[in-house]
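Note that one protein chain of the assembly has been removed; the remaining protein chains are unaltered in position.
For reference, chains read A, B and C in written order, and residue numbers begin at 1 within each chain.
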Amino acid sequence: MEGAGSQNSHGYSRNEQEIDNLNPNFMSTQEKIYDVTTYGRSSIDLYSQEVGAPFEKIPGFHAFVGGSPLNIAVGCSRLGLKASLLTGVGKDKVGDFILHFLKEEGVICDHIPVIEGARSSAVVLGIEPPDRFPLVYYRDNCADSQISIDHVLEAGIEKSRLLEVSGTALNMEPSRSSAFLAAEIAQRNSVPVLLDLDFRADQWHDIRAFGITSRAFMRNVNLVLGTEEEILAAYIKDESQLNISHQQISAPEIKGDINEAIKGILKLGVEALIVKTGSRGAMVYQTDGSKVEVPGFPVEVVNILGAGDAFAAGFIYGFLKGWDLYKSCRMGNACGAHVVTQLGCANFTPYEKDILEFIESKGGF
Amino acid sequence: MEGAGSQNSHGYSRNEQEIDNLNPNFMSTQEKIYDVTTYGRSSIDLYSQEVGAPFEKIPGFHAFVGGSPLNIAVGCSRLGLKASLLTGVGKDKVGDFILHFLKEEGVICDHIPVIEGARSSAVVLGIEPPDRFPLVYYRDNCADSQISIDHVLEAGIEKSRLLEVSGTALNMEPSRSSAFLAAEIAQRNSVPVLLDLDFRADQWHDIRAFGITSRAFMRNVNLVLGTEEEILAAYIKDESQLNISHQQISAPEIKGDINEAIKGILKLGVEALIVKTGSRGAMVYQTDGSKVEVPGFPVEVVNILGAGDAFAAGFIYGFLKGWDLYKSCRMGNACGAHVVTQLGCANFTPYEKDILEFIESKGGF
Amino acid sequence: MEGAGSQNSHGYSRNEQEIDNLNPNFMSTQEKIYDVTTYGRSSIDLYSQEVGAPFEKIPGFHAFVGGSPLNIAVGCSRLGLKASLLTGVGKDKVGDFILHFLKEEGVICDHIPVIEGARSSAVVLGIEPPDRFPLVYYRDNCADSQISIDHVLEAGIEKSRLLEVSGTALNMEPSRSSAFLAAEIAQRNSVPVLLDLDFRADQWHDIRAFGITSRAFMRNVNLVLGTEEEILAAYIKDESQLNISHQQISAPEIKGDINEAIKGILKLGVEALIVKTGSRGAMVYQTDGSKVEVPGFPVEVVNILGAGDAFAAGFIYGFLKGWDLYKSCRMGNACGAHVVTQLGCANFTPYEKDILEFIESKGGF
Partner (left out) sequence: MEGAGSQNSHGYSRNEQEIDNLNPNFMSTQEKIYDVTTYGRSSIDLYSQEVGAPFEKIPGFHAFVGGSPLNIAVGCSRLGLKASLLTGVGKDKVGDFILHFLKEEGVICDHIPVIEGARSSAVVLGIEPPDRFPLVYYRDNCADSQISIDHVLEAGIEKSRLLEVSGTALNMEPSRSSAFLAAEIAQRNSVPVLLDLDFRADQWHDIRAFGITSRAFMRNVNLVLGTEEEILAAYIKDESQLNISHQQISAPEIKGDINEAIKGILKLGVEALIVKTGSRGAMVYQTDGSKVEVPGFPVEVVNILGAGDAFAAGFIYGFLKGWDLYKSCRMGNACGAHVVTQLGCANFTPYEKDILEFIESKGGF
């Protein structure tokens, strides 16, 4: 299944539904200067230093950065892609912290505005492995919600080979309209759009607005990525379907009919829906009704934080290599598996060489 | 007024593109209890009593009601349709004024919430005929922008034969997400959706957000209605394209390529785009590339206010009768022509009997 | 109109408590270029044209202007004083309307900023004489709440002989801090400060904040003016003390102990508290414990709107003439009486010549 890229050197189109046809393969195109532009939130992420401690007894926090599109940009950069991040930071020291980290990682920061009067986002997280991660978002008046139409117009989206958008970027203006415009520009320029659902319940005026807005957005999306919970979230009809315990905003429990939700998304014109299923790997659903299971790489889980974003980075790597969805997801699974053996997020997303060795050591793709 | 309805008794679907196929003809369907639900703004409209006076010398104002979806609901009601208005009013005397007027007109007000803490909208208008109408919107914290997801769920959209949405309802939350949901509910229930572009430049955080949001919304729209200026507004790329002189928010001048804009809209899945061209009548554009001119009824223009909404009411009347788009637009043209001979807005939209006589007197459809 | 001024030619000081000492008498002072600066709200006021009609049946509205400090500035101007109004208007036609009216009346508008992004205030009033006046304020995002510290610094308060502040200007930032600064500047420059309580319950986040803020403000106030209800409002401890029926924001019913409230205000350093008691006239309370009744002028009441502001203008006129508080209040009573025989507000406040004739015709001061 390797080397698909060299064979599928055609342009991209939403009407081509088959798995192998999804390959954009713009590598030879001179006009593309970024492999990927990711769009949305960025933050300083403060992780409890005492693993297992209840939040109120945490003595200190490691200082990392985070936010799904930031993590994905870092992940892509470590895999050797030219990744540009479109986010906003405040005119404050936390903004400096975020930008400094990104530059060290080689992420392209040329299109990140410093927003006067807004604040760089922050997240404070407790860590009670393997899977309890209470978190507190500091996103009131946050800079990354202030991405404007002009910022999008100047971001060079048409010069990217892929646009990745985080669902949280759709929660408020002006970021929301700007994201819709970004997707339009991408479509007009045959740049495939990947939506990472990134459902964060407390960031919406009504949790049902997440699904309403995401569904509208998916009309200009080629690929959708999410956990089962996030896919259910896109079809919440009643607030009682959602349960968040221990303030684990990033790990809600949601009731609903997953098959209906998957079918619904595919009807919106999305070509492929990739469901991240944790240690089990991933599932790929396509409009032709096909459903492919992509097994994960068995590892010992230290913490699951960052696994989803590492998956996305790996998947994008494969997708831009011209690999088919199966192999791209395998690459995503490998990156996710690599991260869960460590304690951290963007900071521990793998480098290209390491992950390819990891895959080989596990028996290959 | 022959029995067109009985001939086109098929269901409605977005894939049926031909003009005659657009007829929803749910008349016989028992579950439909409203002919039309209109969605969006409502206001007390205060019209200068001294026609021709510059604004600062106006001695007094006639008290009417207004707001595009309100006007259309009243117009439909006068034509004999069961029209339900989904808007919001504040807990104030202006809200009482609006509701009192609507009830007198037979508009169904069952789904209009009284929003605590918000204010009923108001508009103050100068009148300098034939075509200068400076106006001031009082829409900060307005009740009609507070239509929530729950209000939509309770509004019985699935029990309507048509959903009409005003573009201004898309400008802010929660009204915007609620409108997107309303359109989804309509589509799921085979209720055709008509979008009246209703561009009001000063109601948007960025005038380009009007087009971005409208275009996203049109994915769930069957019929789009607008003036040439509004269609251009849906494709503004640069603020310099817009010029508003004398605070005539409802009559902007916009530069752009109208043919490109029309083509763009039709690519979004809209079946027909109806362009109101004033005294010249209307143009109907369809996805099959067809373009039909529908002549107006020549009358002496006293003032053009309210003509567009009267057109919409007449068009909806014809559409729900099962008439083709040409005849429906002729009906719209007649209603518009009737209104421009008078000084006012919803208050002077015609009754069924009068407008049919008017049409006959002008030589018929 | 005898030369009281020439007898009391001393400077002004908050420690001088006796009634005759209150006379600022800056007439001869060359540096004073305004007789009075009034500070606070301004609006287009739309008065029902059908007196007695319930609000929902009002056919039209007379267009006037209003807002307590605006009315007082107009009243002072008509009485021959140089009156400067410090308010804000939006960049809209209603702002033009307000400014046009003020200029026609000779009110000094040099310090009225046109605030981009804010809206000129509007008020819509029903009129059901003699005393029911439901009203609706359009004050969300209003321009007159945007008076800034810089606007105050440029307003020439130190060059005024009196500063009048409306209590409503204290309800939100930045107008509130700016008003506190205005009073400080006045005190530093021996410009007496008059606070018109102007209680409008729905303009406060908590009705008790009106009293809290007013009481803090009174530390830099020489003269307080209010109705009995407004004085009680300054000491509301519990929301249940307030009752507003028929949306008569300007005529609340308030329970409380008026004597306690009066005593409380006088303890704050205020030299005189003038209570407007409608047709009965006014009461003057001073820190020395004195209490003087100032009888009104009996007239037939058509409507009471505007009477309070006309009183204030008349009082200021007398005060600046160097008259004692009794005679100044008589002048206020006369102006109030003159207005209640007419239907209107600032528009019907009397001219100097007319009111002096009126007083003479009623037997003089």
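Going forward, a residue touches a chain if its C-beta (ideal position, glycine included) is under 8 Å from a C-beta of that chain, and two chains touch if they have at least 3 such contacts.
Given the structure is predicted, the values throughout are model-derived calculations rather than measurements.
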Chain not shown, its touching partners among those shown: A, C
Identified contact with the non-displayed chain, of C:A53, C:V114 or C:A209: C:A209
Residue, one of A:F55, A:Y326 or A:Y351, that touches the chain absent here: A:F55
Sole contact to the chain not displayed, among A:D96, A:E158, A:E228 or A:E352: A:D96
Residues of subunit C in contact with the chain not shown: 148-149, 172-174, 177, 180-181, 184, 205-206, 208-209, 212-213, 215-217, 219-220
Absent chain, residues of subunit A that touch it: 44, 46, 49, 55-63, 92-94, 96-97, 99-101, 119-120, 122, 124, 126, 134-136, 138, 140-141, 247
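Going forward, only the chains that are shown with their structure count from here on.
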Centre-of-Cα separation between subunit C and subunit B, whole angstrom: 45
Averaged-CA centre spacing for the pair subunit B and subunit A, given as whole angstrom: 40
